[in-house]
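Below is one structure; the comments refer to it alone.
Shown here: the complex without one of its protein chains, the others still in place.
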Amino acid sequence: MDYVYGPGRNHLFVPGPVNIPEPVLRAMNRNNEDYRSPAVPALTKTLLEDVKKIFKTTTGTPFIIPTTGTGAWESALTNTLSPGDRTVSFLIGQFSLLWIDQQQRLNFNVDVVESEWGQGANLDILADKLAADSAHTIKAVCIVHNETATGVTNNLVKVRQILDNYRHPALLLVDGVSSICALDFRMDEWGVDVALTGSQKALSLPTGMGIVCASPKALEASKTAKSVRVFFDWNDYLKFYKLGTYWPYTPSIQLLYGLRAALDLIFEEGLDNVIARHSRLGKATRLAVEAWGLKNCTQKEEWYSDTVTAVVVPPYIDSSEIVRRAWKRYNLSLGLGLNKVAGKVFRIGHLGNLNELQLLGCLAGVEMLLKDVGYPVKLGSGVGAACAYLQNNIPLIPSRI
Amino acid sequence: MDYVYGPGRNHLFVPGPVNIPEPVLRAMNRNNEDYRSPAVPALTKTLLEDVKKIFKTTTGTPFIIPTTGTGAWESALTNTLSPGDRTVSFLIGQFSLLWIDQQQRLNFNVDVVESEWGQGANLDILADKLAADSAHTIKAVCIVHNETATGVTNNLVKVRQILDNYRHPALLLVDGVSSICALDFRMDEWGVDVALTGSQKALSLPTGMGIVCASPKALEASKTAKSVRVFFDWNDYLKFYKLGTYWPYTPSIQLLYGLRAALDLIFEEGLDNVIARHSRLGKATRLAVEAWGLKNCTQKEEWYSDTVTAVVVPPYIDSSEIVRRAWKRYNLSLGLGLNKVAGKVFRIGHLGNLNELQLLGCLAGVEMLLKDVGYPVKLGSGVGAACAYLQNNIPLIPSRI
Amino acid sequence: MDYVYGPGRNHLFVPGPVNIPEPVLRAMNRNNEDYRSPAVPALTKTLLEDVKKIFKTTTGTPFIIPTTGTGAWESALTNTLSPGDRTVSFLIGQFSLLWIDQQQRLNFNVDVVESEWGQGANLDILADKLAADSAHTIKAVCIVHNETATGVTNNLVKVRQILDNYRHPALLLVDGVSSICALDFRMDEWGVDVALTGSQKALSLPTGMGIVCASPKALEASKTAKSVRVFFDWNDYLKFYKLGTYWPYTPSIQLLYGLRAALDLIFEEGLDNVIARHSRLGKATRLAVEAWGLKNCTQKEEWYSDTVTAVVVPPYIDSSEIVRRAWKRYNLSLGLGLNKVAGKVFRIGHLGNLNELQLLGCLAGVEMLLKDVGYPVKLGSGVGAACAYLQNNIPLIPSRI
Partner (left out) sequence: MDYVYGPGRNHLFVPGPVNIPEPVLRAMNRNNEDYRSPAVPALTKTLLEDVKKIFKTTTGTPFIIPTTGTGAWESALTNTLSPGDRTVSFLIGQFSLLWIDQQQRLNFNVDVVESEWGQGANLDILADKLAADSAHTIKAVCIVHNETATGVTNNLVKVRQILDNYRHPALLLVDGVSSICALDFRMDEWGVDVALTGSQKALSLPTGMGIVCASPKALEASKTAKSVRVFFDWNDYLKFYKLGTYWPYTPSIQLLYGLRAALDLIFEEGLDNVIARHSRLGKATRLAVEAWGLKNCTQKEEWYSDTVTAVVVPPYIDSSEIVRRAWKRYNLSLGLGLNKVAGKVFRIGHLGNLNELQLLGCLAGVEMLLKDVGYPVKLGSGVGAACAYLQNNIPLIPSRI
């Protein structure tokens, strides 16, 4: 079953699924249970309460759905919108592309605002569209907080400001798959109506839970939204919430206990410390890339992502070869360039339960890989640059002081 | 986290989720992996090949979807039918009720054929409807193979015969959630067009995979089916099957390895031996019920289920009290009576990775419970009756001879 | 690796190693750690403190030794005695025999007091010997609290009384391998000088820790004891206890965390409740044996063991065949008859993390086995007798009330 076994630990630096910490693996190492016993609802209750904290919401209603990020998207859209509804959506990379594709297949009328891959969402166009939409035909603005394909983080504060400027009532739907629990995200403060993430990203769990959080306004919208939905229908959840049994269908017992453990770890570290750690990891990675003389796919600093860095390779190099070789020679898993940037970038995911020395091992590996494929890197240069920053900025581990 | 801890092992006898065997727990005890590396597609390939064996199909196409049984239902329906399509569906218990509800919410035009709870699908009415439908307005016959709420197994061979008798082209969609891998099921031989199950049932895995298998005719239907679908769309899977990468979105690495281990165990035991074991467990349970002087909710022998037995309690007893007490006093998890039979029946699930001595422990527990709630059972009577049958019928464990 | 796989759970009823509860398995599912970091000593400190509670001692000094029960015996003897020292030791079964053999090989001068197998230690002879030993040539009385081979529990209160009656200063060394954490045991109150157990018995852990507890008098004796010892030398431990690093050599990280979890479970249940549970399990087993018309190897009620029952089979049956068949046909592990009682008894271990329904499953299995080998048992009779007692005596699970 592990016929591709390589000695030592796999260095997992794709931007999801990410490393699962041992306490979470332990929590999930268990037999099934009757989810109708008093134990599972009691556990679920704590999860629903605590999961709101990672969205920084007190007014939102969370749904923990046995699905993936793609399903979470579908849940966000079908519960709040009706076929034919007009949405504004930003195409800035592969995942925003796929979400737009889903919006179109679900029969929404999507205004696609495209940017060059490596740039953030074009918010000027959003402003123009909202300004022109005094009839409020735009029902929702859909935006990916962090585009995983290019390592671009969009500015949600600005999106909210623009909506407010034009007093536009459109819902704000945010894909936080590669941001929530890793980047600064404030559902209530930023007026996000639906935010969502997946368990295998910054929460550092296995795949299998799409976590969707709905604002009161989104819940209100769900009462009239006419998109056909059953499995993804929030209403079934709300019905069982009221009964105190919580589950319209069978949840994964293992993931529930895993989520409990994952949240406990995050709260023990402190959510803001988790975000600060990601900031260190992102900055260190970018310093290494710079030291190697390579370009970040992200074109401006304002969009730099602290969860994933897409590194542009020189034209004479095929970035896929780097990814292949990483796995074959160094037991290192890097992210491929996808779609438009296939062959042109490789990606370093630096999110989830990860520390600085793990990242430095990866960066050392990338240096050897660059050499392998003929790029004239000075070995140790990227690691040295990253270390110079990190050595000044890593805090002591609080529980060990 | 385990604040409801009781000494010893939990006796899990709900009809799902069921006991996970240790080799499967072991296989799932692992970190995440890059699902785009060569390893995961290679593993997936073997799974797709082998999973067909549990459906007894060589011509079907399986989809392993990160969802539950409810999602698997939705996948079966939306990929093969269009809004407004007429279906025939049998209401015989809580799970067939929920599936019918889904069909209606997905905007199909459902002919509901209702039976008393405790009876099987009324196939005479099916025959009448098909006979009357020379225009072939019926697009699908939807049937739950084993109704988990009442312990009723429907006769699929007869359903196929009736369809064939009238040369009716309707698709045959089968919910095999509590049957496949436990009861005799033959997708190809019985001309089933879509069959589905969930990982937490007879496969003895955690919840999280809806496994759907489509006949060539169902695949053909999916090309014109107009139901809106994205997450559940087979087409996205088929696209990635062709690419050899298999996954349109992130699968659960742990469940994939778990499924590999689960299939290995089933094949090692032999699927027919697995089915024979369930037959023994079902028969032994029914003999115990009889010895206790209680009634099986299932009204005729032809519908007896080998995966779950719903036991009718005397009117002066509340069956929910038995279930509550089982958990509180004996660390035994029994199934509640649902909906119409709430308070009237309790259910013993006897499916999945389970052996005879486990069942006998449960039956002994039920005897004490019956006494607890004032039913005059002769202690040892049910266990004795079950043992008398089992002692004559349990085979030696092949690997230990 | 599991080429002897049988479906369902193995029913483990040997008197050790016993079932490990899931929370303990989870706690042990971890990578190694540096045992010289601050974390491991901090953990060890709590273990040494808490392990005393299971011995019911406040004045004793515990040693958690990476060894088995045999090593724990050697530790008890070599740290307190010198070659040539006279000991009194009771031969009542296979394990007392092995301990006596060890005492002799370690060059002690052993007064062996033999009883028929199935009887307890002959304390009259002890009294005689002490009475005659005004010169105090007897340095230690060595006694197995619970002889695992015959299911005989010795009366330690009486042993202490006899020693006190004669004001004899001999050390009292007690093998509590199959008693401590399951039977009533009071180190301080009963004036036990060295008590010991193994992790795989009532503590319900894997094999690998011999836990030895020494009274102040035993520690004092260790200062002059001349038996050669290095690995088992308490002195090396005491040296590291003073340093606060605790370990003279590398401990098993996994077992330390496992012990923490095991103790937590025992304290959550309550040690006295644990003992009461064993009393119920023992009583229920004996009632079943009686109902089957079979004899308990233990000849008098005063010696009945609540952790293991040795069942005598009729002369025309080979008890080994029962054990072999249990494993081959029912996935049930029973204890063989050892040495003098080989072929004549089989043993049911009912200790550790075990509940009543598990035991009842085993008893049902034994009934079928008896039938298998031609003994005319009435099926259900033993289970019924056990249930009649248990149904009156099982308390509610406190955490679930």
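Chains: A, B and C, in written order; residue numbering restarts at 1 for each.
Everything that follows uses one rule, which is that contacts are C-beta pairs under 8 Å (C-beta built on N, C-alpha and C of every residue); 3 or more make two chains touch, one makes a residue touch a chain.
In this text, all values refer to a predicted model and were calculated from it rather than measured experimentally.
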### Message
Which candidate, C:Pro7, C:Gly71, C:Gly176 or C:Gly382, sits in contact with the chain we can't see?
### Response
C:Gly71
### Summary
Contacting the left-out chain: of B:Val4, B:Leu25 or B:Leu98, that is B:Leu25
#### Entry: Touching residue (missing chain; options C:Arg36, C:His136, C:Lys239 or C:Lys300)
C:Arg36
### Summary
Full-complex touch with the removed chain, picking from A:Asp101, A:Asp188, A:Glu269 or A:Glu290, is A:Glu269
### Query
Of the residues in chain C, which ones touch the absent chain?
1, 3-4, 10, 12, 14, 16-20, 25, 27-39, 42-43, 66-71, 74, 83, 102, 105-107, 198, 200, 206-208, 227-228, 230-233, 248-255, 257, 260-261, 327, 333, 336
### Message
To test your reading of the contact rule: which positions on chain A touch the chain that is missing from view?
### Response
2-9, 11, 19, 21, 23, 29, 265, 268-269, 274, 277, 327-332, 353-365, 367-368, 371-372, 378-388, 390-391, 394-397, 399-401
### Task
Could I get the residues of chain B that touch the absent chain, sorted low to high?
22, 25-27, 29-31, 38, 400
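Methods note: only the chains that are shown with their structure count from here on.
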### Task
Using only the C-alpha atoms, find the rotation that maps chain A onto chain B and quote its angle between 0 and 180 degrees, to the nearest 5.
180
### Message
Same or different interface residues for chain A and chain C, judged by whether over half of the residue numbers are used by both?
### Response
same
### Task
Return the distance between the CA-based centres of chain B and chain C, expressed in whole Å.
44
### Message
As a quick test, compute the distance in whole Å between the mean CA positions of chain A and chain B.
### Response
34
### Separation of mean Cα positions, chain C and chain A [Å, integer]
53
#### Entry: Two or more partner chains touched - positions in chain C
29, 400
